[in-house]
Structures are given as C-alpha cells and as structure tokens.
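Of the protein chains in this complex, one is absent; all others appear in place.
By letter and in written order, the chains are A, B and C; residue numbering begins at 1 in each of them.
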Amino acid sequence: MSAGPLTSSPHGHQGHSVRQLMLHVLLACVPGTAALVFFFGHGVLFNLVSLVLFALLFEALVLWIRQRPVLPALHDLSAIVTAVLLALALPPTAPWWLCIIAIFFAVVIGKHLYGGLGYNPFNPAMVGYAAVLVAFPVQMTRWLLPQGATTALPGLGEAITIFADGELLQGIDAFTGATALDSFREQQGAQLVSEFLQASPLMGQWSGLGWEWINVGFLFGGLYLLYKRIISWHIPAAVLLALAVFALLFHDSGSSASHGSPLMHLFGGATMIGAFFIATDPVTAATTKHGKLLYGALIGLLIYVIRAFGSYPDGVAFAVLLGNIAAPLIDTFTRPRTVGHAK
Amino acid sequence: MTPDLLLTATLVLLALALVCGSVIAIASMRRPTGNIPLVDRINHLLPQTQCGQCGHPGCKPYAVSIAAGGAINKCPPGGKTTIAALAGLLGVDTLPLDASHGVEGIRKVAYIREPECIGCTKCIQACPVDAILGSAKHMHTVIMSECTGCDLCVAPCPVDCIDMIPAQTPLQRWHWWQPHNQVLIATDRLPRVRV
Amino acid sequence: MNEILVLLVGATLVNYFVLTQLGRLAMLPRLSGKPEIAIGITTGLALTLSSACAYLLYHYLLVPRDLVLLRTPAYMLLIVTAVVLVCAVMQQYAPQQYHLATAFQPLVFINCAVLSATLINDNRADTLADAVFSGLVIAAGFSLMLLLFSAMQERVTVADVPKPFRGAAIALITAGLMSLALMGVASLVPS
Partner (left out) sequence: MSSASSPVYDFPGGIYPPENKSKSLRGPIRTTALPPQLWVAVTQPGFAMPLLCVQAGEHVDKGQLLARGSDSAGLLVHAPAAGLISSITEHAIPNASNLPELCVVIDTDAADSNWHKLLPLDWRDAAPDLLVERIAAAGICGLGGGGFPTHQKLHAALQQVDTVILNAAECEPFITADEALLREHAADVVTGCLILLQITGANQCLIGIEDNKPAAIAALRQHCTDGRLRVVIIPARYPSGAERQLIQTLTGKEIPSGSLPVHSGILCHNAGTARAIARAVVYGEQLLSRITTLTGAALLEPGNVEVLIGTPVDFLLQQAGVDQQQLSRLFCGGPLMGIELPHAQLPVTKTTNCIIATTQRELPRPPPMQACIRCGLCADVCPVQLLPQQLYWFARSSELEKAEAYHLHDCIECGACAYVCPSHIPLVQYYRSAKADIRDAHARQQRADHAKQRFEVHQQRVALEHAQESRRRTERAALAQPALPAAGNNTSAQDVVAAALARIQAKKAAQASAPTVGKDEPA
C-alpha cells in the first residue's frame, strides 16, 4: 500500500485536464490559421511566434515575481492559447513592439493582475487587442490586401522588414489597405450591397475576399470543439443567431443604405473565431445554460451594432469585452432551478 | 455687473439657500423609525453564554459597549466566527481574538460529579440560564442541552465537583475540512496526463 | 424618438467616466447587504428630482432675471437638498436601503454632482419632461453600471489578486478595463 493523505470521495476521475482542453483549442485553430496564412502571408506567422514567446516570457516573469510555481502554469498552455488568439486578431503588418505591448496587456494586466488563470474577469486576448487598438489606431487598422486582391503578398524579406518596423519599408502602401468590412462601411450609401460585392476587389462571393475562407476554417475548428465537447453549443449558436437576425432585420434587401447581408456578417471579419474561440472562453463567459444564451446573444447584437454604427474595423473584441462585463450579472439572474425547489 | 444685478443675484441666492435650508431642516428633523436598534443587532450575533469573559456582566452589556465603539474581539466563546459577523455588521476590519480574555476552544458543558455534590445550591444561583437542577441538600445535576458552558458555576462550588467537559465527542465533532491549496514548489512538474 | 434613443444609449453606456467613481466603492468597508442597489436608487431619485428643479429654476428664474451666472451654485444647492430629501423619504419607506445608503452618503453626493455636471453641460433638455427623462436615464445607466461593477467585484474579491493590487487598486483597474470596453460603443453616439 502506498502511503499518502486520505482524500475525500470521489476517487475516480474522467481524466480530462485543463491542458487537454487547451490542446484541443489550439488544434482547432489550425484550419483557420492556415487560411489566414494563405491569404495574408508571413506576417501572421511572425505574430504567432513572437506573441507565443512573449506570452510565455511574461507569464513566467510574473509567476517568478510572485514566487509561484512557474512550470505547472506554463504547462497548462493557457498563455499560449491567449497568445494564439491575439495573434490571429492582430493585423499581419503589426510591428514587433505592437505585439509586445498587446501581449503585455493581455497576459500581465488582463490575466495576472487578477491572479492568473481562472480569475480574470476579462478575456485577456481581447484586453490586449482593445488596448492596442485604442492606443495605435493607425497600425491596427492597416491590414494587408489579401491574396487575390493584390499582385503579390510581401515576400519573406519584406515581411521581416514590416515586422521590424512597418514604416521602414518603401512602398508598404502597395500591400496594405483597409479590411473588407471597413471598406464596406466607408462606401456605405454609395452602392447597393450586390454592386459593392462585385465591384470591390476586396470582396469575394458573400463577404470579404479571403475572409470567407478564414471564417470557414474557424467554423470547422469550432465544430471540432463542439464535437469534442470542449465547448457547449449555447454561446456560438446565440452569437451567430443574434448576429444573423440583426443583420437580416437591417438588411434592407441590399439597398445602398444596408448594413450588409447576414452572410456577409457571419463570414466576414472575426465572426467565427469570435463566436467559437473567444466568446466561449469559459473563465470570462456566463456559466449557466440560459446565461450562456443571453451572453451569446448580447455579444452577437453588440458585434452587429458596433460594425454597423460604430467606427472601429470590427466589433468582436469590444463586444466580447462588454459581454464579459455583463457575464457576472447575467449569471446571478439565470440560476437554474435546483431540483426540489420551486422556481 | 451692475450693483442692481448684484443685489438681485444675492437675494435670489439667499432666498434659494433659505428654501433649501428649510427643506433640509424639515427632512432631518424626522427621527429614524423602523430600524432595529444597533445594540440588539449586535446582541443577536453574540453567543449568549453570559460568561462575562469579555469583562462585561453578560452579552447585552458587551453589545452596548460595542455599539459605543468598543473592541469587537473580546468574546472567546464566539471566537473568530463572531468577530467576523460583528465586523460585517459594523463595517470594520476583523481582528484576532484578544487573548487576554481567553482563547477559543471547543464547546464545553458543565458536569457535576454527583456523588461529591453536597447540595449547597451555590451553582444554581450562579447559572445564568437556569440549567442546573436540584434543591438544598440534594445533589444537583446539569441539564446538558441548556448549559451554555459559561464556566460561572465552577468557581462557587465549595467542593469542586463541577467539571467542564466537551459537549460533543470527537466523532460528533468531526467533519471534513477545506482542502489545502496544494502549492507546488517551483521545480515541480504536473504529472503527465494522457491525452 | 430618435433623440430619446440616442440619449438612452448615450447615457447608459457612454458616461463611462463615472466609472472612476466606482473605485471609491471598493475603498469603503464592505457592509452586509447590497449597497449598490441602495446607492442606485438614491442617486436615481435625487438626480431626477434635482434635474427637474434645475430645469424650472433655470428657465423660470435664472434666465428671465438674467442670472445664468448663478447656475452652478444654485444647482449645487439643489443637489444637496434633493439628496437629503430623498434620503428622508427612503428612511420612511425603505429603512433597510436607507441604512445602506447613509453609509455611502458622501458617495451619493459626489455621484449626483458629477452626473448633473454632465446634464448641465449637455443642456439638451428643452422641456421639463426632457429634463426629468434625462435625469432618470442617466441615473438608470449609472445604476446599471453599479450593478455590473459590483457583480464583477464579487468575482474579483475571491480572486488570487497579487497583494499590492488588492482592494481599491484592482477595482480601479477593473473600472479602467470596463471603460476600455465601453469605448467600443462610445463611437455610436454622435457627439
């Protein structure tokens, strides 16, 4: 017999661990990331690598300062997930210092000031994203033109230069432009939706060129997470449904005053990664079943409102952060009825 | 600015101040009603052993002293729980128990070794909750369920036949404790989990 | 209708600088019960009352007499009176809430002052109903923020926050991040 402290029941365990959940999330990111790399080139990879490295570095640093065990915390992969989600949100033209600032806000301020994994009330990746978006609007709204809309993506050398300092590269403007959603909003009132889809080189079949496939990739990843029961269907379904319903309500049958079709919103921008990967971050989301639906619907609505009436390139980050604010209150109001109690 | 306007301004402001002032005065003249007095609310949180370990002759007097701003950490029978409850009610910080008044221990009750009792009734008079049964020249006994464990009957007994015994056996007292947060040392690695 | 909607969204979401006030909540000792609701009610009633009075005062006394320069001191008087009056009424009808609100009376005063400053500077109210309505809406927005914030604080207080950041510091950081999030909708309201 092995000696050891006696434990309370239960003594069996399903065998899941946080690390496993995070591994599945990382795996599910692969198709969307691949699409993103295909359409926007090396910059995405630079972001990914640098953010992951700095996320681990900052996490280790904070834990070391707090004299907490470092390796187990790195072992759970949560910092890497944060870094990956943030990297996928940052523009591929982001210079290195922007990446560092963003990941600092995400890991240190968004997560560790609250005590680390499990305690943060705001989604760390979105805290990082929103912070740099507000602070560096120019760099944050300068996206590359996707593969297909431009003659060529920046080569490896050019990508390195951009990463080193975006301003150094001569003729960077040839590569960059607004995102599809941005350019749609800017032209609003001038063309019918269908006309714009055809006329603009940035647009594909139903949404932004490239973005459609990136979203399809994240949709697949999300379905994988659902299949693996890493996430529940409530939040993504509510986000997508609310977004689609509001887009349909204000679609105005594609007139020039329209804010875009439901398909354009569902497969444009960061919708799918937001619905399946970011809004579902369990730490910051609502936890009850009804609460999750409400939380998802709120995010869906906010994404639409910010995209349609706001002035930021995409609404997902702010919508998720606002959802995070509401989540604790939503939880208190959506407690399920305990068995044996009247409602 | 003309003197005329200045005068009007002063008058208007004065009149306004007068009106507002009287409204405030009327409002604050109403006495508070419907609130449970603070002393009673404090008293409700005290363990009511009436043991006097706090230096007051009973729980209510201690409640009065707390309401007047006295220390909240003088009640050993209540211990940490009572201090926390008082701190919550009064909105002050919790303090450790003042050891000069005693230490927090397990709950005890008085037990009279009946063969030794001479029936002097001194303990009966000392008991604040009438938990001791008996009459003169007859042995006394403690009604266990009514005893608050205040200790006040022990000192008056001329033959020292009263013991304070634990109110519950260890088995009755036992319950699960909160798991300790197992803090790993920095070089520890989590056991590998099969994926 | 449109203006009311704009006012509603604006007042409820965009007055995020009020969030800086929320830090004070965390600095005060924790009381049993829900002071947020009490503060919300008190502020709401006081603000509605004072904005109505302010409107009447402004349009029927100060403007005709050419005394607009007296606006600020006069409003301050009104706000103080309104807060005291509302507290008295609450004492009568909601003693439990009153008990909590009195502990935070300075906070209520400050809130009312800050919020009415927005009201006054705004000066959008064209009618008495508008004035009352905007008072109500701003107070409602403020109360919602208080509720959201206190629900978040409930989570943060059990968190393993590093020692130097416990209490007011982390509350201010939370408030800061909340206002960062609210910047997302700030651009919705035409300024």
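Simple rule for what comes next: contacts are C-beta pairs under 8 Å (C-beta built on N, C-alpha and C of every residue); 3 or more make two chains touch, one makes a residue touch a chain.
Everything numeric in this text was worked out from a predicted model, so none of it was measured.
Within the full complex, the chain left out of the display contacts the shown chains A, B, C. Residue-wise, the contact with the chain that is not shown comes from B:179, picked out of B:3, B:69, B:96 or B:179. Across A:41, A:91, A:116 or A:296, the residue that sits in touch with the chain not pictured is A:116.
In the full complex, chain C touches the omitted chain through residues 155, 157-158, 160.
Although one chain is not displayed, its contacts with chain A can still be listed: residues 1-2, 4, 6-14, 16-18, 20-21, 72, 76, 78, 115-119, 232, 282-283, 285, 287-289, 292, 331, 335-341.
Not every partner is drawn; the one left out touches chain B at residues 43-44, 46-50, 58-59, 81, 127-131, 146, 148, 169-172, 174-179, 181-182, 184, 188, 190-191, 193.
Convention: only the chains that are shown with their structure count from here on.
Ranking B-C and A-C by contacting C-beta pairs places A-C first. Centre-to-centre spacing of chain A and chain B amounts to 52 Å, using the average Cα coordinate of each chain. If you average the Cα atoms of chain B and of chain C, the two centres end up 37 Å apart.
Put simply, the C-alpha centre of chain A and that of chain C have 33 angstrom between them. Residues of chain C in contact with at least two other chains: none. Looking at the complex, you find that chain C touches chain B at residues 28-32, 57, 61-62, 65-67, 69-70, 73-74, 77-78, 80-81, 84-85, 87-88, 91-92, 95, 99, 103. For chain B in complex with chain C, the residues that touch the partner chain are 5, 8-9, 12-13, 16-17, 20, 23-24, 27-28, 30, 32-35, 88-89, 91-93. Taken in their complex, chain C has these residues touching chain A: 147-148, 151-152, 154-156, 159-162, 165, 170, 173-174, 177-178, 180-185, 187-188.
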